[in-house]
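Yeah, one chain of the complex is gone here, protein chain that is, but the others are all in their spots.
Chain naming follows the written order as A, B and C, and within any one chain the residues start at number 1.
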Amino acid sequence: MILNDQNIEDANKSALSDHQKQYDNLKSTLSDKHDLDAIIQKLKDFQVAIPSWALGTGGTRFGRYGGGGEPRTLEEKMYDVGLIHKLNQNSGAISLHIPWDIPENPEAIRQLASNLNLKFDAVNSNTFQDQEDAKYSYKYGSLSHVDAAVRQQAIDHNKEVIDYGKDLGSKSLTVWLADGSSHPGQNNFRKAFERTYESLQEIYNHLPADWKVFIEYKPYEPYFYSMVIQDWGTSHLLAQKLGDKALSLVDLGHHLPNTNIEQIVATLMMQNKLGGFHFNDSKFGDDDLTVGSLKPYQLFLIFNELVDGMLNTSNPDLSWMIDASHNMKDPLEDLLQSVDAILLAYAQALVVDRKALDQAQESNDITGAQEILQNAYRMDLRPLLAEARRQAGAALNPIKAYRQFKVRDQLIDERGLKTISTGL
Amino acid sequence: MILNDQNIEDANKSALSDHQKQYDNLKSTLSDKHDLDAIIQKLKDFQVAIPSWALGTGGTRFGRYGGGGEPRTLEEKMYDVGLIHKLNQNSGAISLHIPWDIPENPEAIRQLASNLNLKFDAVNSNTFQDQEDAKYSYKYGSLSHVDAAVRQQAIDHNKEVIDYGKDLGSKSLTVWLADGSSHPGQNNFRKAFERTYESLQEIYNHLPADWKVFIEYKPYEPYFYSMVIQDWGTSHLLAQKLGDKALSLVDLGHHLPNTNIEQIVATLMMQNKLGGFHFNDSKFGDDDLTVGSLKPYQLFLIFNELVDGMLNTSNPDLSWMIDASHNMKDPLEDLLQSVDAILLAYAQALVVDRKALDQAQESNDITGAQEILQNAYRMDLRPLLAEARRQAGAALNPIKAYRQFKVRDQLIDERGLKTISTGL
Amino acid sequence: MILNDQNIEDANKSALSDHQKQYDNLKSTLSDKHDLDAIIQKLKDFQVAIPSWALGTGGTRFGRYGGGGEPRTLEEKMYDVGLIHKLNQNSGAISLHIPWDIPENPEAIRQLASNLNLKFDAVNSNTFQDQEDAKYSYKYGSLSHVDAAVRQQAIDHNKEVIDYGKDLGSKSLTVWLADGSSHPGQNNFRKAFERTYESLQEIYNHLPADWKVFIEYKPYEPYFYSMVIQDWGTSHLLAQKLGDKALSLVDLGHHLPNTNIEQIVATLMMQNKLGGFHFNDSKFGDDDLTVGSLKPYQLFLIFNELVDGMLNTSNPDLSWMIDASHNMKDPLEDLLQSVDAILLAYAQALVVDRKALDQAQESNDITGAQEILQNAYRMDLRPLLAEARRQAGAALNPIKAYRQFKVRDQLIDERGLKTISTGL
Partner (left out) sequence: MILNDQNIEDANKSALSDHQKQYDNLKSTLSDKHDLDAIIQKLKDFQVAIPSWALGTGGTRFGRYGGGGEPRTLEEKMYDVGLIHKLNQNSGAISLHIPWDIPENPEAIRQLASNLNLKFDAVNSNTFQDQEDAKYSYKYGSLSHVDAAVRQQAIDHNKEVIDYGKDLGSKSLTVWLADGSSHPGQNNFRKAFERTYESLQEIYNHLPADWKVFIEYKPYEPYFYSMVIQDWGTSHLLAQKLGDKALSLVDLGHHLPNTNIEQIVATLMMQNKLGGFHFNDSKFGDDDLTVGSLKPYQLFLIFNELVDGMLNTSNPDLSWMIDASHNMKDPLEDLLQSVDAILLAYAQALVVDRKALDQAQESNDITGAQEILQNAYRMDLRPLLAEARRQAGAALNPIKAYRQFKVRDQLIDERGLKTISTGL
């Protein structure tokens, strides 16, 4: 299924005059202090990659309740991302996972991407599952494994992923190293770290000149006592040792309870070492829920640091991606809600009165600083987002349009009720 | 210092036309689905008690950095609450703490309260500190102490607090039992519970016919291994055993990391056993920060349950109070921000489209249910709050007015720079 | 594979004299204050049920790395439990899960159990997964579902589980209700609770006169915003309403970070409402790791309350079960380690000098109370356990014997390298 410009125009028609009124109201409040066109341009430029594995229904260790019309091939996944992007014009990239999404015919895949107006964001390796034909098992680790042969298999896989990525025009590799231990004594922390570092060096050396590698961290799961890269400090240590092309990647769900993530973001950016971002939301652990559905204010505070860092540090451009698991909702609806929440938080951060905030901070006016942040957060900026989408040719209200077009029903018609995506 | 109607009028004058425009805009969006006058009436009726101990600067175990112009007497505390209430007309009650606020002359205090338009909310006992002249120490407990004489002292204190409250027209007693243990083995859990129950029975029997007693719970602090009333389940167990006048009290900061507090609220209300609420916000523990300053969406979700419970259960009217510690901000500014955040969350909960939400829930339309909640939350309802305040004779923007009137400077002039409130 | 008495005798032979010496040493320390024969009898009497689903390799949502020789049928699972029980004589019960372990021929199964010296502990229902032939899906809930037809299917399933259990001589049903929500707004908490209560009533009414039903609770997973039965308070509320046959069940992994579980145990026992226990250990969430492998002191403190409760309350006999997931270790080795850790904690609790502890508590001698608990905990009681096992005809060192007999190799020979247990 493909949506075209006319579809979008039709969907927007009836809501346009209402939108215009609301946007005008908002403009009258904001235009004193802000260059709204510049903000809208930033909103239009902001592109969040959709991971190929998030287009199907996810599950837990207790099982999976599938949905209908799920994409069965890389091409179908790309069509799904194309639908999202057509609706919001903020999802113009896809992030592939190897081996779930091996592009058999890179040329055709590139062409399809071009047709759908999509780019290829970071490619993702997988050494947390055994593949059917694998010589060695990752049950006891991959890049950190005690056995050099297993490590080499994992290194070679990462190199191969880079090669697939090169074919498609990707410019970065994300390494989520799931290695760790579930029992005290199982791992020697020191040796596991050293082996991991050596493995990463080999992968690093395989990177093309204009590539980066992102080192993800996570405190637990799938292992429940230790993870080799347990926190941003460990990720940063590895990235420092590896070199300029290595940067840390923050996944919002990969933190212990109560972690101040926004401060981690600020710290990494001032070291010019933040590479990318995986968006989701959570209440308990790596719950992988819809972005902004539980802690929208934290999301705003994180964007507040991101915007500050983009203005005031030399940190390289960031790679943005959603990394969520849609166990109950229609994945496409969930992704639309997530992208919307991301853009909303970004917009809120963009309308923070930074000069006033700076003054409040310099004079220790804590009440005043809070008022400034809350003022930005409490505004209803949805008309601003809608206007950016309108200008970009997207739907004023993507979820509503999605439902009007009965997209899921059509996908079920096309693909069947009992499809299962490759992946988890 | 006292603010009068003319002060408020002056403060509002310049902002009135802007307010009117913004409120009209909001009205045009909301009035289809909502009876705005009814909502405004609810907002005007909502009164949050200010605890007498929150009017001075608080501290941590590491120390306290005092502020200036702090109230030195019960009367001065009441004047402070009077100032807040004059500015927002939502703080028409004060919650006293005995022995910090013993009303030597109840008649005069009642008269002052009447002049300031204040009521007396729940009275609070204190068995977590030794008083100068106390015969027994609470170092090892009070209502749960192994020694019957200590328990009796604590019981008698609570009875005395009730008696003070009767003199002032209060209708409830809040028991925050700080008893617990910091070391495994220190307490016998069973016996400590039983002794507590017996002590509470005696207090319960002293309650006037139209009074209630609220049983607070807390997982830790000031003890760091166990608290006698560690959670809502224990509080509820005691309230069930005691009788109809006993209800549980929820303090937002008194939960373990990640607790779903809104569900606790719903559970207690459906048992008709939620008595009161202590508002604050926190990131780590009982941080006692400004309400809504860290997790405003959670606050909204809690109000969503409170509104649902007020509509659909027979739970008695609730006692609302702020319970925060102002270690860094001007306490009055902090309280104004807190009350404002409470009213905002209440307003958001009031504009939830409950019929649509119910339909979404009944049809398992999870995406839709999220859209409905987020729609209410993402609206900018500040003009609605301002309108309610305007109608009630309060300031359109209380914080701004507070600063315009240079209230703190005047209080410092009146009371001095180095005053210290009674209390913590 | 079956181990017989001669096997055990052979395994013990070489270690007997060493054991005797160590046990004599221990006896000389302990026999002043304790009736060692009585303690040994209690250790011999203590039987922990093995859940049928724990005999195969478990996994996470990211995948599963299978082991070899896993049981393929109910019979093979029983043989595995038989092996464990033969080695330690403390695992003489199996807890079945329906529909993974439907006993097609109850008579033959009962006979096999008798041959292996096993009893049938609580039976477990499953409404957290859809079965192949199910009419309705549990994607959006089971006993709490908005649709009465789905609820009825789940109720009927539970009744059927009771019926299977009756055939085998089981005396209790464990309900782990996985219902909950992952998104705010998805569920109406109040209605979900009420529907759950009504469903449980119907199940309760189906219980034979001498049966009990255990209500498990869990704060999160598989849902990540709310669980219908989120904590012991909710479980207890339901058990109170249902009646005497309904009791709460504590699973050690089903708590928020830092929960004082031992106090919950004490509270439920003093209400005579603790029904059963699911043992495991965890660092982060419901990690389902080997019992005692991370927080052995907490396990001891819990047993300290259990022993106190068994001595001083009228709580009915408890149903003990391991509920762990063996993702990396050989499941049988893991279970042997778990049972051993449970018995060790039980033994430690049994040698606590309760009279001295009571005195220390009554005199607020906190240091002394700690010394008493630590004295029991720091003793090396492994010879006591070995002696109890020796007297019961079990191996002095079950893990060592298991490895000597090369049990896993034999199971792989019998069943193959790539078997997969029914279940998760």
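To be clear about the criterion, a residue touches a chain if its C-beta (ideal position, glycine included) is under 8 Å from a C-beta of that chain, and two chains touch if they have at least 3 such contacts.
What you are looking at is a predicted structure, and each value in this text was computed from that prediction instead of being measured.
J.: With touch as defined up top, name the shown chains that contact the chain not shown.
T.: A, B, C
J.: For the chain left off this view, which of B:Ser28, B:Asn105 or B:Ser182 is in contact with it?
T.: B:Ser182
J.: Among A:Gln20, A:Thr259 or A:Gln391, exactly one should touch the missing chain; which is it?
T.: Within the whole complex, the residue contacting the unshown chain is A:Thr259.
J.: Just checking the interface: what residues of subunit B touch the absent partner chain?
T.: Missing-chain contacts on subunit B: residues 58-63, 65, 128-130, 137-140, 178, 182-184, 186, 219-222, 224-225, 257, 282-285, 287, 289-290, 293-294, 325, 327-329, 424.
J.: Give me the subunit C residues in contact with the hidden chain, please.
T.: 22, 25, 29, 257-258, 260, 283-284, 290, 293-297, 328-330, 333-334, 337, 344, 366-367, 370-371, 374, 377-380, 382, 399
J.: Name every residue on subunit A in touch with the hidden partner chain.
T.: Touching the missing chain: residues 139-140, 146, 181-191, 193-194, 219-220, 225-226, 230-234, 236-237, 256-260, 262-263, 266-267, 269-271, 297, 301, 305, 308-309, 312-313, 357-358, 360-364, 366, 369-370, 372-373.
One rule holds in what follows: only the chains that are shown with their structure count from here on.
J.: In terms of C-beta pairs in contact, which two chains are most connected?
T.: Counting C-beta pairs in contact per chain pair, the top pair is B-C.
J.: Between subunit A and subunit B, tell me the centre distance in angstrom, where each centre is the average of that chain's C-alpha atoms.
T.: It comes to 39 Å between the two C-alpha centres.
J.: Just give me the whole-number Å value for how far the CA centre of subunit B lies from that of subunit C.
T.: Subunit B and subunit C have C-alpha centres separated by 42 Å.
J.: Could you tell me which residues belong to subunit B and also touch two or more other chains?
T.: Correct list: 257-258, 260, 297, 366, 370.
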